[in-house]
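One structure coming up, written as structure tokens, with questions to follow.
The block that comes next holds chain A.
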Amino acid sequence: MSSEPILRVKDLTIDLLTAHTVVRPVDGVVYELSRRETLAIVGESGSGKTVTCFAPLGLMPVGVQADISGSILFDSRQLVGSDNETLRSLRGKSIGFIFQDPMSALNPARRVGRQIAEVAELHLGMTARAAETRALELIKMVGMSDPEIRLKQYPHELSGGLRQRVMIAIAIAAEPTLLVADEPTTALDVTVQAQILRLLKEIQSRMNMAMILITHDMGVVAGAADRVMVMYAGRHAIPRKQDAIGSRFRGLPGVPPILGAPITGCAFMPRCGYAVDACGERRPPFLPTAVPGVSAACPVLNIRAKECA
Partner candidate 1 sequence: MQPVRPLLKAIGAFPRSAVFTICAFVLLGLLAPYIAPHDPNAQDLLVAGQGPTLAHPFGVDHLGRDTLSRLIVAARTSLVGVCLVLVCAHAIGIAIGTIAGYRRGWTDELLMRIVDVGQAIPSLIVSLAVIGIAGVSYWNMILALALAWWPGSARISRAVAVNTMNKPHMEALRVLGASPVRIYFVHLLPTTIGAVLVYATADAGAVALAIATLSFLGLGIQPPTPEWGQMLVDALPYLESDPRQVILPGLTLTLAVIGFNILGEAVALTEFRSR
Partner candidate 2 sequence: MFAFIAKRARNAVLLLFLASVLCFALVVSAPGNVAILIAELRTPTATKADIAKVEEELGLNKPLLERYGFWLNGAIHGDFGISYKTGEAVGASLKSRLAVTATLVAGGAVVAFLLSLFVGFVGALWAHRAPDVVTRGSALLGASTPSFFVGALLVYAFSVTWHVFPTFGFAGPVSWVLPWLTLGFLPAAVLSRVVRVGFEEAMAKPYVLTAMSKGLSRTSILVRDAIPNIAPTYLNALGTQIGTMVVGAVVVEPLFAWQGIGDLFLTGVRFRDFMVVQACLLVFITFFIILNVVVDICITLTDPRLRLQRS
């Protein structure tokens, strides 16, 4: 396993501009990812998980503009500030994407075979016929029965699990080095979730890919991730090697803040029962806590650590 990370994200900050509002869903995020590694980005709804991964690659809904600063090195190429054409040539070819709801993410009016094959046509320079063969191969690879029949079917003729398998086939069609999966199991039946997750892990190791797994399901994290980044209000709250997060991470009452106005202090403050004055004054830096080896951006824990020391 190469130790050189293929993805290095530093101080990534994203402002989204719509016609009426500006929001900052991503604020100074830092992480690294190597080949074969899986990073889980965890957080509540609206905590900026998806935008972190999609906006820098130019994937934005119509009418939204993203203002991105910081640095993203992918395969030693700087993505921040790259023009649209460069980003487009990376999408699908070097970076594959899987979306949350496979029903709406697949085009309802086109055969799934075509939707897979066009990626191979575009990025591997294949003829239509060769791409069709490639699509058949991929459909087998993602474990669908009756592959020849499936190729000719439309999304509405498939079950949710099968649709997500088609989505995976599309994402890996051009053998990308990084796979971004946005809540790949959320919209699926509980029984199918485990299958899809296993399939993703299997394909990842077979193709030597790095994977970013965006999720809010701690069970998924525990089963699949090497590293975890917890996001809250656009900030990475706890970047850690995967170990005991599953048992220690506790929820807070209330709802996440609206990201319209920049938050000066700790973003958790309005919902935190232990908050002190220092929390609201400035953004707390990452400092050691009383527990050896664990850092946190929390004045309460940091002060306790100082007292203990």
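As a selection rule, all candidates are chains of the complex that A comes from, given by their letters.
Rule of thumb we're sticking to: a residue touches a chain if its C-beta (ideal position, glycine included) is under 8 Å from a C-beta of that chain, and two chains touch if they have at least 3 such contacts; residues count from 1.
Computed from a prediction, not measured in an experiment: that's the story for all the values here.
Undergrad: Which touches chain A in this complex, 1 or 2?
TA: In this complex, among candidates 1 or 2, chain A touches 2.
Undergrad: What does chain A use to touch candidate 2 in their complex?
TA: Answer in residue numbers: 58-59, 61-63, 88-93, 96-97, 99, 101, 104-110, 118-119, 122-123, 154, 156-157, 167, 170-171.
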